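Here's a slice of the assembly, chains where they normally sit.
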Amino acid sequence: MKVAMKTQTSLSLTDKVKNILSAYESDSPKVKENLGRILMHGRLGGTGQMIILPVDQGFEHGPARSFAGNPVCYDPHYFYQLALDAGLNAYAAPLGALQAGVETFGDKIPLILKMNHGNSLLSSKTNPDQAVTCSVQDAVDLGCAAVGFTLYNGSESYNAQLEELRDIIAEAKSHGLPTVVWCYPRGGVLPKEAETAIDVVAYAAHMACQAGAHMIKVKLPSDTVWLEAAKKSYENIPVKTLAERVRHVTQACFNGRRLVVFSGGEAKEEAAILSEIIAIRQGGGNGSIMGRNAFQRKKEDALKLFDDMIAILKG
Amino acid sequence: MKVAMKTQTSLSLTDKVKNILSAYESDSPKVKENLGRILMHGRLGGTGQMIILPVDQGFEHGPARSFAGNPVCYDPHYFYQLALDAGLNAYAAPLGALQAGVETFGDKIPLILKMNHGNSLLSSKTNPDQAVTCSVQDAVDLGCAAVGFTLYNGSESYNAQLEELRDIIAEAKSHGLPTVVWCYPRGGVLPKEAETAIDVVAYAAHMACQAGAHMIKVKLPSDTVWLEAAKKSYENIPVKTLAERVRHVTQACFNGRRLVVFSGGEAKEEAAILSEIIAIRQGGGNGSIMGRNAFQRKKEDALKLFDDMIAILKG
Amino acid sequence: MKVAMKTQTSLSLTDKVKNILSAYESDSPKVKENLGRILMHGRLGGTGQMIILPVDQGFEHGPARSFAGNPVCYDPHYFYQLALDAGLNAYAAPLGALQAGVETFGDKIPLILKMNHGNSLLSSKTNPDQAVTCSVQDAVDLGCAAVGFTLYNGSESYNAQLEELRDIIAEAKSHGLPTVVWCYPRGGVLPKEAETAIDVVAYAAHMACQAGAHMIKVKLPSDTVWLEAAKKSYENIPVKTLAERVRHVTQACFNGRRLVVFSGGEAKEEAAILSEIIAIRQGGGNGSIMGRNAFQRKKEDALKLFDDMIAILKG
Amino acid sequence: MKVAMKTQTSLSLTDKVKNILSAYESDSPKVKENLGRILMHGRLGGTGQMIILPVDQGFEHGPARSFAGNPVCYDPHYFYQLALDAGLNAYAAPLGALQAGVETFGDKIPLILKMNHGNSLLSSKTNPDQAVTCSVQDAVDLGCAAVGFTLYNGSESYNAQLEELRDIIAEAKSHGLPTVVWCYPRGGVLPKEAETAIDVVAYAAHMACQAGAHMIKVKLPSDTVWLEAAKKSYENIPVKTLAERVRHVTQACFNGRRLVVFSGGEAKEEAAILSEIIAIRQGGGNGSIMGRNAFQRKKEDALKLFDDMIAILKG
């Protein structure tokens, strides 16, 4: 059965959240309300910091590679329950995974419908692209708080992807839904090292803001400056430490007027993750979006890790 | 004349079927009712097991190659009658074949309109694709219980095919129709051996679930693991026996929350077929979808084979 | 002025025609009525046999090559009058030619609007394609009894052509119009000899039926079997004589449940034509669709030829 | 301000014009009325002969190349005034040029909105194509009597161009507007000499008629026969003199049932132009469409030339 009930979120916004939302000068009250649902939910609710659980690895890398190490993950209910038990702000996933648990969990945590997906059977070095596997109407039917979309900034079909994004943002706004943009600078002339180069990541995040994104997701950047034409400009921009680079990215996102969350990428040690979270907090980012490092751990370990992250982000 | 009457199916669902349908958490009562029509029909009705007769070989391989050995097959009425006499759950075919018998048989057995088709005059190793030769409205007009769609997972146009599927699923749902996805991992970088490799088949099935499919059709997989990046994950997944591989595929389909039926491919001995059916049953699959091995036998032999398959699947 | 009046056709159908129409199990009374208009019209009216005059050579080969030998053909009224005087079942032509005589002749003979056209300025060996030069609405406005569409089965754009056909059939049906499909297996890997090979022609005709065509037009096939994979199947199919090949094609068209008419191709002697007509009759085809061999003869010779053909088809 | 007033044209048609319009058997009274507006306007009004001023050279060749020799041409009002002062039947131009004078001149002379345009910054030998730079609605808003469209018959995108034309004709007709087709056989395998070859020009004109064009514009053809397959047919067609070639083209246009106007191409001497006009008159064409040879002359010379042309066409 379709579920369009809102999650039970306290709607008395904190000043911090009110302030964040006030920067969305052109958005309708309904879009702001949905952004507010995410910002006010869970143990970080009201702080302006977020942790979001994204799970699309089954689609992107295949089920066995993603879930065999922790087979409870084959069941889509697991991710809902994990995000819920950890007290996170939102759970983001493809259509099928959300559908499979929405009746049971849909009113318990804000959902983000990830709308496009790549996969590991296809691969293009210069023209990476994703299939848009669902519609904004699906997000509405599932009672989501937002939609998500991946841009491969630099891909040969980047212009077409920007135009897909434009239509999705417009349709989502007409239903009161904000849009989260996953920025992956990849394809075209970009080598592997450019994908996390600080200049490229900041540029990609800025373009998503210009395209009307409400929240930006980028990988934590390295201190490489890749674009030849940008090197001179970076001589006077402090980007040595991770916290400085986080700060530069938020600066590129309309000087902090747009929400930015950071992902860490591949599985790593808990200590490494927590030091990244500290940098996000110090640099003024809006938190973390973390998948594999959570669901590929045993549930108790994942909950412990989230506890520690939340403690840091609460500051 | 258009026929939109429902097949005469007992609608008092068994607990087994109720349980299966309850996993479709986001679907409307109408979609579940149509899934229920298929699950409750025929001699396996109510068991959660199915046998479906699919006949699209005339389109895909040509009429003579498909039917010359049993010329009664040139008449589209034959397949309807065969599925009916054998007590199967549903009959799946292209538009023209369904049209040619719908007035005579449309209210006697659930129909699945197969919406896209390849053919043997065209062939592309890297970019296999199918023409969508009819519309969801055709399925509605024919009184079908579901629509069917083939994905060539891995084809260079796989992303475009996923987007076609997305639109078909959405339109079908708006008419209360579930969608069955035929997964053929083929094209792009995939060699012949990858098409039935257990990792590739499980991955293809998982992606169909993520795209919102209600039922998945895959070939029975081999124990080959083809994707280099997946090999490590499969070290601890039991896939030696066919039953184990069936079980792994159902696991990849949201841990059994989505229906999966298996096909055996080319013509083979009855004993071989029955041992496959046993494996499907043992592995927790939802039954069989079998074309050539049925209609290319004499009718009495086909009915005998179906009898034996049904006996096994009833368990 | 737009002409939407129906041709004056006796609507008391013969049993033969009733029987033919009853095989169109999914079609609306309006579609059957229009098929009936063609089957009941002219001197073959009611016999289940047809002769249709198709004239699109001006578009496909150019006006001088087509008409210079019989310059009355430059005037589009000539073809209407010829079909009328010969007592044929229908006249098929491109938009412009029909428009130029519809007020004068539109209520006197069933019209088939041929909707797509190739031309001799373009030529592609592997990707032959036609422009769709008019719409179903044009057919409705002209009061046509059917629309016509060419498929180049085997062309690199065959899938796209099938999808164009799908949309045309659907729109035509919504206006009560049946669709006639001209099958030209051509393009892709097909060499010249394959275009009339019996296996390829039967296959092409079968695919048109599966796509929902109401009437199929093919060239009279040769006894070549071209597809390697089909050769074994043809060892036991009698295709030595032309009549046998006609019978095999009707078999491939849902065992006679769909109408099939045959064309002979290039200009030839009267005796050769008549022996083809005899074969069509013997093989159980539904008649002839003949252009150049009619209009490139002097009118009196053409009328004489049609007389002889009609005599044979009446049996 | 939008101007949708009709030009002041006497609507009591001459028998000549009534006769011409009666050949448009499928067209609505509104379409015929607009064709009539053009045929009845100016000093040739009612004769069945026309002179149309087309000015799109600014778009196609650039403003300086087109207008520097007669700088009054930079002002779009000049062309309106010239056509008006010369007593021509109509003025044809791109959107911008018509917009710039429609309030001042829109009710004084029938307008033809030329809808697609090439330019001299792009050039493709095998795939010439034009951008459609305005819409039928623009023609309606400007109060035009017709729309114009260029076909590059033979271009690799000729099929796509025919389909664009189909949609424009259909939409124009729905607003009561006829369509004039500019035929430029060019691109694909066609060499320069083929562009004016009599067989190619007649073929191009014929295809435009088949596509539903109301008026055809072609260049005056040479006596070259270019298509190998057409050479035999032309052995018995008289095409030695220009008048014979004009006659053959009108024959190819449904034996005179469609209006055909001829252009002369590049700038030339007055005597040469007038001898061409004589041939058009003798061959039964419907007049002249002449741009550069008019506006690149001083106004008084242009008016004198038009006077002489009108005298000839009046006969």
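Just so it is clear, A, B, C and D label the chains in written order, and each chain counts residues from 1 on its own.
By definition in this document, a residue touches a chain if its C-beta (ideal position, glycine included) is under 8 Å from a C-beta of that chain, and two chains touch if they have at least 3 such contacts.
Keep in mind the model is a prediction, meaning the values are calculated, not measured.
K.L.:
With 4 identical chains placed here, how many copies of the sequence make up the full complex in this file?
P.N.:
5
FYI, only the chains that are shown with their structure count from here on.
K.L.:
If chain C were absent, into what connected groups would the remaining chains fall?
P.N.:
Drop chain C and the rest splits as A, B | D.
K.L.:
What chains, if any, are shared contacts of chain A and chain D?
P.N.:
Touching chain A and chain D alike: no chains returned.
K.L.:
By how many degrees does chain C turn when fitted onto chain D using C-alpha atoms, rounded in steps of 5?
P.N.:
A turn of 70 degrees brings the C-alpha atoms of chain C onto chain D.
K.L.:
Quick one: report the Å distance separating chain B from chain C, using the average Cα coordinate of each chain.
P.N.:
36
K.L.:
Nearest whole angstrom, what separates the Cα centre of chain A from the Cα centre of chain C?
P.N.:
Each chain reduced to its C-alpha mean, chain A and chain C end up 58 Å apart.
K.L.:
Tell me, which residues of chain B touch at least two other chains?
P.N.:
none
K.L.:
How would one label the connectivity among the chains shown: line, ring, star, complete, or other?
P.N.:
Topology of touching chains reads as a line.
K.L.:
Go ahead and list every pair of chains that touch.
P.N.:
After working through each pair, the chains in contact turn out to be A-B, B-C, C-D.
K.L.:
Once bound in the complex, which stretches of chain B touch chain A?
P.N.:
Contacts found on chain B: 23-29, 153-154, 156, 158-160, 162-163, 166, 170, 185, 188-190, 199-200, 202-204, 206-207, 209-213, 227, 229-230, 233-234, 236-237, 248, 251-252, 254-255, 257-258.
K.L.:
Quick check: in the complex, which residue numbers of chain C touch chain D?
P.N.:
My answer: residues 1-3, 58-59, 61-65, 68-69, 71, 74-76, 94-104, 117, 119-123, 129-135, 137-138, 141-142.
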